[in-house]
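Missing here is one protein chain; the remaining ones are kept as they sit in the complex.
For reference, chains read A and B in written order, and residue numbers begin at 1 within each chain.
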Amino acid sequence: MKNHVWRPLQVVIVLVALILVFRHFYVPKDFGIQDQGYMYGFHRLGNEKEWKAMKASYKFDGNEYCKGCHEDKVKSLMASPHKMIPCEDCHGPALDHPDNPPKLQIDRRRELCLRCHASLPYPTSGRHVIPGIDPFGHNPGIECVNCHNPHNVSLEGMK
Amino acid sequence: MLEHAHMLVHGQAWTTKEFFVLPNEYIYWAIQIVMYPYMTGLVAGAFVLSSLYHVFGIKQLKEIARFALVFSFALLPVAMMPLLLHLQQPFRGIEVMMTPHFTSAIAAFGIVFSTYATIVACELYFVYRKYFVETALALKNKPDKSAVDGIRQIIFSVLTLGVWDISEQAVARDHKAMGVLAGIGIPVACFLHGYAGFIFGSVKANALWMTPLMPVIFIMSAIVSGIALCLLVYIIVMETRKQLAKAKRRSRLHYGFQDEEHIRGVEDQEVKLATKALLYFMIAAISLELLDLIFRGYTAMKSWDVLRQVIYQRDFYKIFVLQYGVGNLVPFVLLLLPGLSVRRTFLISILVLFGVFMMRWNVVIGGQAFSLTFHGFMDYHFPVIPHNLETFKEGLGGVLCVAATPFILFYIFNKFMPVFIAEKESE
Partner (left out) sequence: MERRDFLKSTIIAVAGAAVPMAALQLVNPKKVFAANPDLQWVFLVDTNKCVGCGMCVKACKAENEIPYEADVTRTWVERYVVTRDGKMLADSPKGARDGFTSQVIEQGEAGPVSPKPEDITKAFFVPKLCNQCDNPPCVQVCPVGATYKTPDGPVLIDRTWCIGCGYCVMGCPYGARFFHPKYHVADKCNFCYHRISNGMKTACVGACPFGARQIGNLKDPNDPVTKAIMEQRVGVLKSEYGTKPQAFYIGLSKEVC
């Protein structure tokens, strides 16, 4: 290329080569078009394993884990209308309890119970079959668990 | 809006919701995404204007062409700034060039931007190569060189890219290369901005953005804004030179012309031609936008109910008064009225630039003014006073940074690629 007008192109080619070298080191080796094709499968393959390896917080195993130590509570719950509620719904994720955390939360606030038991005028919804109260009319400001036992909710179980 | 001030998610600081809006919906694409197509539009338009001389040899545009080219180059890094300010992970921005996913319009950015920057840089090289060589040689032969001179000599020597031949033959080859590059550059400049329109037009999830007309609308209005910007700055520069000529003061800006009359003559010629181009492209841009609006109303798809409320009620002022009225109709009428003066053209340019900015705003923000539910709205509260880094970057602070930078860069570039050197010293 005797003509000097090619000089800038030569500079560009050198720059592109440098970029490609940089790219060789910057992009992870397992990055590329995987089995799903270019449109939907262009990614770093190792990421899939990373997600699979993430630690779970909740057990949600039908209260079996909790039964190991808290058999009385679980049995009582299973015999009550609350039997379908997993322990962890109200008490939070078990994680490595009792190692970590040593105690799970006990949420005594009305708001927890009102999630299901605040009466809503929706006759066409599953909500309708759940016994409910008017949050402002029925003992407002007082914790529900003062009178109601969440693990034994029958009216006889009231404290 | 500020309830949980300790944990505001991105977009929450400037978004308010009305009626039924999904929990994850916020105005995620804010002012910087308005700025980005605006700046690339100016880049593309400036380059097209410059190419009208270099490719089609319209001699009357020679003066403005060189200026437009350098300014286009100064605008280029600025086009990247809004994106860096917008990204949640700006330091990973290089990934667009490392692992581009070309099924995404945004991935085109890496290639198109680099290609376009390369073309403009190369063209500038050929325009100024003779000047680089002459300056470097003059510095080399200077008897008492200061440290600054030494540095300048190195810089200019590097800029020659090692080609020191400034014979007539070599310079003729430079001219030819310039023409070729300008010719290639026009479609690339159009692509630089057309793809920005594709970014929006291809989002099927957004009822306002999705239309095949979007890339074309963007290109047309980009050219409009580019021409208007060049007209504006050119008029300012020429008027300044005229004032200086009047005062009969010798300045760096004063070159080649004898008197005020001669300067005024050049101005009128160039301005008249550019305003004709402006008019034609304005007609194209407005026709397409109105076509899109009419079609939407006529076909009345599911989204039309909520879109109608956004366009004709909530954003009526921004769309019809500011964008179409002040930004299109007024300059249009002013262009057509007889006796077009340079002063009037100055006003027209400002109004057109404002109109194009409002168009970007109304598309980007307007597209997020309604919820995916089609039963809710969102309002954008532009952050003027920043409360944190986020409201600075995506607020007035960020806008000012982006707006000021091209002028700072132009000032620096002008030191190495002077726009107003005497005729005999350039090309």
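Things worth noting here:
What we mean here is this: a residue touches a chain if its C-beta (ideal position, glycine included) is under 8 Å from a C-beta of that chain, and two chains touch if they have at least 3 such contacts.
Note that the structure is a prediction, hence the values are computed from the model and not measured.
Remark: the omitted chain is touched by one listed residue; of A:S57, A:N139 or A:S154 this is A:S57. Residue A:P121 is the one among A:P102, A:P121 or A:P140 that touches the chain not shown.
Against the chain not displayed here, subunit B makes contact via residues 4, 6-12, 16-26, 28-29, 55, 83, 86-90, 92-93, 95-96, 98-107, 109, 111, 115, 176, 179-181, 183-184, 199, 202-206, 372-376, 379. Listed by residue number, the positions of subunit A touching the unshown chain are 9, 12, 16, 19-20, 31-44, 47-48, 51-58, 60-61, 84-86, 88-89, 92-93, 111, 114-116, 118, 120-127, 130, 135.
FYI, only the chains that are shown with their structure count from here on.
Centroid to centroid, with C-alpha atoms defining each point, subunit A and subunit B lie 45 Å apart. The residues of subunit B lying in touch with subunit A in their complex are 94, 97-99, 101-103, 118, 121-122, 125-126, 161-163, 165, 170, 173-174, 176-177. Contact residues of subunit A toward subunit B in the complex are 3-5, 7-9, 11-12, 19, 23, 26-27, 31, 38-39, 42.
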